[in-house]
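Below: one structure in structure tokens.
Of the protein chains in this complex, all but one are displayed in their positions.
Chains here go by letter, A, B and C, matching the order in which they are written, and residues are numbered from 1 within each.
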Amino acid sequence: MDYRRALIVGAGSGLSASLARLFAKSGMNVAVAARRAENLAALAQEIGGKAFTCDSTDRDQVDKLFADVEAAGGAPDVVVYNASYRTRGPFVDLDPVEVERALAVTAYGGFLVAQQAAKRMVPKGHGAIMLTGASAGVKGYPQSAPFAMGKFALRGLAQSMARELAPKGLHVAHFVIDGGISRGPDDPRGGRGPDGLLAPSAIAETYLHVHDQARSAWTWEVELRPWVESF
Amino acid sequence: MDYRRALIVGAGSGLSASLARLFAKSGMNVAVAARRAENLAALAQEIGGKAFTCDSTDRDQVDKLFADVEAAGGAPDVVVYNASYRTRGPFVDLDPVEVERALAVTAYGGFLVAQQAAKRMVPKGHGAIMLTGASAGVKGYPQSAPFAMGKFALRGLAQSMARELAPKGLHVAHFVIDGGISRGPDDPRGGRGPDGLLAPSAIAETYLHVHDQARSAWTWEVELRPWVESF
Amino acid sequence: MDYRRALIVGAGSGLSASLARLFAKSGMNVAVAARRAENLAALAQEIGGKAFTCDSTDRDQVDKLFADVEAAGGAPDVVVYNASYRTRGPFVDLDPVEVERALAVTAYGGFLVAQQAAKRMVPKGHGAIMLTGASAGVKGYPQSAPFAMGKFALRGLAQSMARELAPKGLHVAHFVIDGGISRGPDDPRGGRGPDGLLAPSAIAETYLHVHDQARSAWTWEVELRPWVESF
Partner (left out) sequence: MDYRRALIVGAGSGLSASLARLFAKSGMNVAVAARRAENLAALAQEIGGKAFTCDSTDRDQVDKLFADVEAAGGAPDVVVYNASYRTRGPFVDLDPVEVERALAVTAYGGFLVAQQAAKRMVPKGHGAIMLTGASAGVKGYPQSAPFAMGKFALRGLAQSMARELAPKGLHVAHFVIDGGISRGPDDPRGGRGPDGLLAPSAIAETYLHVHDQARSAWTWEVELRPWVESF
């Protein structure tokens, strides 16, 4: 198999940048997309890729993103959905508008992106769709109902897709990121000691490994957490 | 504890009617709500309760529903959310509008209703909020991503609420209905033999039991399936 | 259905006594068994039932127990397995003899008892087998590998049995007791406030409810925890 083009949606965070770099280093042509492409210009230049503007909760923008990516170099063989939105607080004080937004960004946008990806992959019989989840997708924490709703929904989407699309040759994978992602050596949350937060470059290695798995032994879900994280 | 008022939202199906009847029989004053209250008139009359019109995906209508129920007899002590919406089909052919609707009716409406319920129960330090889930909420089936997204999200909501609100005296419970609900003795899906579909009156007995549990031994989730259902 | 005879194995603890009392009160003829029957004499007298001596890890004793119960009044229609054994400590310091014992009492004894029960129930096409699990059966805690091994194994047994035997009319249920069981109003662990420990009589109510479920809506697993227990 010779996957060459990756698209990372929801880019901007440390994980997206690390994925973009590692995928590029492994020989892929990498496009990145976010609500504000200007934030991605430096990254795109670094990896020799293209940056696109897209609000992943807007159907038309997602359609256009995939059309543009395709026009620019071909449909992607690997698509990662990385966007999410959360709000926290006592359940009775949550703003319903924020709950809608958490569902829209975290789950519905994932559907829109995954569907456009699958439409291009299913006819070819191969491709990989990777969805970035969180511990909130397997455990509903107090004071965090909106994020739980969004990440649970994303996991349900991933599982349904994996069951339907794996036999069509598409590798759908869901990553349970269980812990804080490090923003660098000076991350103030670093008080947990060395490697106490997830290094985005370390997470990216596992995405690449799952991408490289032979189809006789595919993983649909993998949890990642720092060694010192209680769970 | 002396719970007296129940509100069942998403009424109309066999399960809602059975719940309404059993709750009424056990001594509760029962209100029912659905998008078209006229469908509930006969049921309301039968149980000596009131029927309300409410689109549970509309924040203003949900606010008004609770205000009206409160005005009519007092805030409910038990609230059941029973509404859901699904669409099926090959993943690449799903209509995004239907996906949004599945999330809105199945999960977001559950949030709106549960939040209005909790706002009234938390100050009193007691009450029960019951959410009707499905096997789709713990297992994402092929060709059914929208329902998986909605029911997973509802389960995440329920788990987050249970963790936060139980110590405040609110019993939050999630029911995993795993199998078809019988529409009566002539249900054409009855080919699985006697009791091969879930009798709504049997399901209702378990909701009532969970409601009646002492707070020293509360259940937050319970699965129900017909004896012949493979799982 | 007219179940009349219950057998509770591993009796002695507060839960077994509460189950025996509630089952007797609901009209069942109740037998209790434990390694030392003399400890059960008062309970047996109170409920008008019989007490038997049985080490549930010994195949011959389990065979004899069922033969004796059958001879004394008929094969049981409801069998509860309640015995368990645990040891705790740093993983590297665990005594392998204690690990073997935890597996034997918690899981293997459950198999022996359940099999003798099933042998008598399958030909009749009805009966209930209830296995008492723990949070340790769904979550492996640190410094508690032996109990995790035993209770996970018991849960695997229950799930395999439920899938196989439900279509034969046997209701197999597994109870996840998540929290400490109260030993009475003076339990020193009562510092968590009122109802902060599981009242055995409250747990028993849910066992009886599950027993009474109609076969069109059976539960195979139910979790129980005090309202204040974090999970």
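Keep this in mind: a contact is a pair of C-beta atoms (placed from the backbone, for glycine too) under 8 Å apart; a residue touches a chain by one contact, two chains touch by 3 or more.
Keep in mind it's a predicted model, so treat the numbers as computed, not measured.
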Visible chains that the absent chain touches, using the contact criterion stated earlier: A, C
Among C:Arg21, C:Arg35, C:Arg59 or C:His126, the residue in touch with the chain that has been omitted: C:Arg59
Touch criterion as defined above, residue of C:Ala11, C:Val105, C:Met149 or C:Ile203 at the omitted chain: C:Met149
Chain not shown: contacting residue from C:Met161, C:Ala204 or C:Val228: C:Met161
Those residues of chain A which, in the complete complex, touch the missing chain: 163, 166-167, 169, 171, 182, 195-199, 202-203, 205-206, 209, 212-231
Positions on chain C where the hidden chain makes contact: 59, 90-92, 94, 96, 99-100, 103, 107-108, 111-112, 114-115, 118-119, 122, 136-137, 139-145, 148-165
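Note that in this section only the chains that are shown with their structure count from here on.
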Shared interface partners, meaning chains that touch chain A and chain B: none
Same-site or different-site touching of chain B by its copy chain C, using the half cut: same
Turn needed to bring chain A onto chain C - CA fit, degrees, nearest 5: 180
Between chain C and chain B, distance of the C-alpha-averaged centres to the nearest whole Å: 31
Shared-contact residues (touching 2 or more other chains) in chain A: none
